[in-house]
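Not every chain of the complex is shown here; the ones you see sit where they belong.
Labels run A and B following the written order; every chain starts at residue 1.
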Amino acid sequence: MRTSTRERTQRKRAALPPGTLVYVGELAEGPARLRAVIYDRDNVEKRVVATDRIPMPDPASVMWLQVEGVHDIDTVQNIGDLYGLHMLTLEDIVNTEHRAKLEEYDDAVFLILKHLRLNANGLLEEENISLVLKKDAVLSFSAHRQEMFDPNRERIEAANGRFRARGADYLFYTLVDSVVDGYVSIIESFEDRLEELEDEVLLRPTQACVQRLHTLRRSMLHLRRAALPLRESVTQLLRNEDALLGSEVVLFLRDVHDHVATVLDSIDHDRELLGSLLELYMTHESNKMNEVMKVLTIIATIFIPLTFVAGVYGMNFRYMPELEQPWSYPAVLLLMLCMTIGLLLFFRRKRWF
Amino acid sequence: MRTSTRERTQRKRAALPPGTLVYVGELAEGPARLRAVIYDRDNVEKRVVATDRIPMPDPASVMWLQVEGVHDIDTVQNIGDLYGLHMLTLEDIVNTEHRAKLEEYDDAVFLILKHLRLNANGLLEEENISLVLKKDAVLSFSAHRQEMFDPNRERIEAANGRFRARGADYLFYTLVDSVVDGYVSIIESFEDRLEELEDEVLLRPTQACVQRLHTLRRSMLHLRRAALPLRESVTQLLRNEDALLGSEVVLFLRDVHDHVATVLDSIDHDRELLGSLLELYMTHESNKMNEVMKVLTIIATIFIPLTFVAGVYGMNFRYMPELEQPWSYPAVLLLMLCMTIGLLLFFRRKRWF
């Protein structure tokens, strides 16, 4: 059984000689899938783009270019050349295991995010999303279909012009916000599991609880590893007062910062609770052991001496005068009864039952 | 058994598309209840306000508007429009599970507080209070009746003009102070419980103690989670020298800061004590186990060999010359006595009793 949520079909060296793009991630084939959404206050245009006809942004509208399939190095390179992205940025984009981080350039903001989701087994799956914010465009790169961004696509169309009246920075914010919302719902699901585990440890503690506590802690650490650099990145964005971000979007980003901070707070809080639950389990275990030992000790301590007495009168010596007396047998039974009562009183005094 | 103090009847996504207010909290119906207290040095006027006749503050007096029932989104929206509150502020107000935080605007201070109280089972119940301080008014929002603020209402009337001579900032301070007073009395009640638990662990340690230690630690963490952001908020208010806060109220707020700091100090101190108590319990458990094992071992180690001797002379071999001798029986009894004494001396030397 493998509890790891990540499967590496292809894994190359994390750091490579600069000057050549090398894809790091699961094996994949075929060209990348490019989808563009171009909108202004009044119009929305959605289309699938051929990899050899990459559109350039138009100052009068906002363009969102979704690049799905970063294994297609040539396309990434082309986009990079077209949009003037730095070589190192491209390298980070095609490394699907790169750490979450923020880079600010004069004319672009580059952000790597970890999109997390719970799969059917309750394990975390991770996908790197690279966002590039330019003056009039947002590029989003990922290895797979960007399903988490489907609501954002819908909202561009649906919103009665309010969304579309805003710039690329607002689009950038909503994408970050979608990922963070995922974190929030994951931590909520974790806290529900934690409450169930708490009930279980209190009422029916088993070794399986401990394994589940361990798995939960592992997932918490995983989430923390994704959220921690994101909080740093957003703090950095807010501090630097990047020219690409309008003052209103800064307000929204502060809200995002609050959400990530809440997630991280909850993780710390929950890890301490996890530790406390484990201790609870440990004391329960040792308590149960004590109970078992007491039962054994009470039974053994009562019957072993009695058996000895019976053994004595089972000896075959010729000269054992007691054996001949008619009152001997009841006397011995009485003696045994007294021993039993005495020991029971002793255990009672020791509060063993 | 559910030890959680929070029950979610309705829980939506914590972060929502900006532009629409969505209530997050327990299911509730009906319009919000609005109560206004308007006072100046000489007069106090209290009245219940209809949701369609929201009063505006008058520079000559101070108004306190209590909004009870933030599920009534329309009313909150109306008040927000009337008082010029930011959309994000309104969203935070109607999210009854939002993290405690402070936002400072040019013409308003917005503070989310966690009001805590101990219910009949000794568990913490939490309610979000949102306070908005404007030049001449304080707005307080909550999901339920704001009973914790009843003494404040009374003091406005009762105080011989001293309270009423001060501005809205002072009213704001007294509301924050009421919540913090709640924290102080909760931590005191926790410390009383901790002392009882200490006595119990020292004198009558049981598994139930550990569960209570766990519950107490959980509640401590809960209180800490509420107090930590409040301390940050007050620090921020004191540092920023907000124009809405008079210099005297700053002094009072420093006092509030002291109280929150004391609460947090006590929590850290008490958590370490809790850990120490748990270790005490653990060593007690292992000690008790040792005792049980010793009793078993002493009894078994004495009687098992004796029973063996008795067993030997209970064998039915035809040729067992000892059996025929008249001195055999007493000799064997004597041998058994010697074995017993020898073993007892051995245990005594090992300091087993």
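Some notes on this structure:
We adopt the following convention: a residue touches a chain if its C-beta (ideal position, glycine included) is under 8 Å from a C-beta of that chain, and two chains touch if they have at least 3 such contacts.
Treat the numbers as computed from the prediction; the structure is a model and nothing was measured.
Sequence-identical chains make up the whole complex; the displayed set comprises 2, and the total in this structure is 5 copies.
The rule we apply is simple: only the chains that are shown with their structure count from here on.
Centroids built from CA atoms put chain B at 26 Å from chain A. Only residues 155, 159, 162, 174, 177, 180-181, 184-185, 188, 195, 198-199, 202-203, 251-252, 255-256, 258-259, 261-262, 265, 269, 272-273, 276-277, 279-280, 282-284, 286-287, 289-290, 293-294, 296-297, 300-301, 304-305, 307-308, 311-312, 314-320, 350, 352 of chain A touch chain B when the two sit together in their complex.
Against chain A, the residues of chain B that register as touching in their complex are 1-4, 11, 13-15, 17-19, 86, 88, 99, 101, 207, 210-211, 214, 217-218, 221, 225, 228, 278, 281-282, 285-286, 288-289, 291-293, 295-296, 299-300, 303-304, 306-307, 310-311, 313-316, 320, 322-326, 328-329, 332-333.
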